[in-house]
Structure formats: C-alpha cells, structure tokens
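Can you keep this structure in mind? I'll have questions shortly.
As you look at this complex, bear in mind that one protein chain is not there, while each of the others sits in place.
Take a look at subunit A:
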Amino acid sequence: MLSNLLHINTLWVMASTMILGIAAGGIGCLAYWKRQNLMSDALSHAALPGVVVAFLIIQEKNLLLLVIGAALSALLGAFFIQWFSNASRITEDTAMGMTLSVFYGVGVMLLAIANRSPGGNQSGLNNFIYGQAAAMVRSDVITMIALASIVILIIFLAFKEWKLFLFDANFAKGVGMSIRGMNVLYTIVLVTTIVIGIQAVGVILMAAMLIIPAVSARYWTHSFKMMILLSSAIGGLAGAFGTWVSSTGSGLPTGPFIVLTSSAVFILSLLFGKEKGIIINFIQFKMQQRASQKKHPLAAEKGGSQ
C-alpha cells in the first residue's frame, strides 16, 4: 500500500520533470541559435536570491510564490546584463559572468540567513541549489506542469516566427515583426522555464537542461523543426530518467542525474550523430580518400601531391 503510494508520487514527479525537460529542450534550441547559452546559466544563478527573499517574506514554501520571486530576480539579472553591456564598455560575456557570481553569492548568503531563521532549515530551500524533485508536493507538480505546458505551447505555436527571428532578425523586422516584442517574449519564456525547473534540478545545473539537449540534437538533423522536436525529446527523456534514478535511492539529488543522462545522449550524438558526428565524419573522409585513390592510383602512390 505504502510502496504503491510512493510509486504514484514518483510517477507524478517524473511526469513533471519530463515536461520540464521538453520545455527546456525546446527553449534551449532557441537559446542555442540566439547564441546565448551562457545567458541561461547566468539567469538560473540569478534566480536564487529571489527564491530566498520570497521565502523570507512569506515564511512558507509555496512554490508558485517562490517561483515568482525567482523570476523577478532572474529578470533583474537579465536587465543588469543588458544594461552593463549596452551602457558601459563591459562586454556581454563579462556582464553575464559578473551577474552570475554576484547574484549567486547574494543568494547563498541569504540562504544562510534563512536557514537560521525559525523553521528555515526544514524548508528545503537548500534543494534549490542542487535540485530535489522528490521533495515536490502535488501542488508543486501541478504548478510546474501548467507553466511548462504554456512554454511548450508558445514555442510550437510561434515556431515559424522563432525561426525567422533567430535566422535573420533584420529581415523579420522588414516583414512586420516586432524584434523588441520577440526579445521580450524570448526572455519571459526562458526565465519561466528556468524558474520552474530550479526546484527539481537546482540553479547550478539548470542551464545544462537547456544547453545539452540542443547541442545533442544538432548532431542528428539539418532541419530547425526536427532540431526542436529532438531536443525536446532528449530533454524529456533525461528529465524522466534522471528523476527515476535519483528516486531509487533516498535523498539523491535529481539535477546531477538528469544532467548525466543528457550528457550520455550528447556523447552518443557526438560520436554517432549523422550530421558531422566524429565517426561518420571519419568514415566519409576515408571513403572519399579511397575513391580518389582508385581514380588516381599513380598520384596516390606519389603521396597525392599534384
């Protein structure tokens, strides 16, 4: 009876990390072609102080409210990055590096304060660093699934618009698209995905959920649509599988297992991927070499130089 209950709970949590993985895989593709992989890392770290501040204010662990706090502080981080790189001579990657470490540092400091406050160390706030999907309750799961579904819907409904925006923003503007609007939407979708994921995966590893599925998918396809679908599939698979593995032992963090799963997929893709995977590249090169040696046997004997 008890094991059955546990089982159902695990299934719910697995479903939520799977849908989170799907959303993260999809938005990860957008981030990949926006060349903003580091941005997602900076924003997930920047979410930490918001979580703790929200907890200190409401004094209870309500995921939706913590997520709103996280989103506000991640958006503040995004604003700082934009502002620093536009208004000063600091380049964007420097601004991201600074924002990441400063926000994370503040977050960890506030966390120490929150943990000392009454009831603080039972709050499970520490889970936001490495991620603990098993700690999620039913309402957390529902919040996560609802928000992730909205993200997925936005990615797929505006698929054609994302493609044009990412490929050629100037041209997109010419055919009447608002580039500022798309940038705002992109940031909102990215931040939403990050903040709903940090409880399950943790602020440190959240970026990996966005980056790794997208680069893995890149090794298999030459179509943007396929890349998004594949990346979402890899993300969903890694989310569910990582959660399942971490739930087999007690207190194992979820984030690292999800990341290890998607990393395994990445290594397979890097080796066997049909688009410029290492092994395919090597085989194609060897076949071409053999073919040209057959055509010019003399030249090949002389070392092939003309």
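Here is the rule we use: a residue touches a chain if its C-beta (ideal position, glycine included) is under 8 Å from a C-beta of that chain, and two chains touch if they have at least 3 such contacts; residues count from 1.
As a working rule, contacts and distances are computed from a predicted model.
Note on the omitted subunit: UniProt lists it as "High-affinity zinc uptake system ATP-binding protein ZnuC", one of the names in "High-affinity zinc uptake system ATP-binding protein ZnuC", "ABC transporter permease subunit", "Phenazine antibiotic biosynthesis protein" or "DNA polymerase III subunit epsilon". The residue touching the chain not shown here, chosen from A:W83, A:F171, A:F272 or A:F285, is A:F171. The omitted chain makes contact with just one of the residues A:T10, A:S85, A:N183 or A:T221: A:T221. What subunit A contributes to its contact with the hidden chain is residues 33, 157-158, 160-161, 163-164, 166-168, 170-177, 218, 221-224, 226-227.
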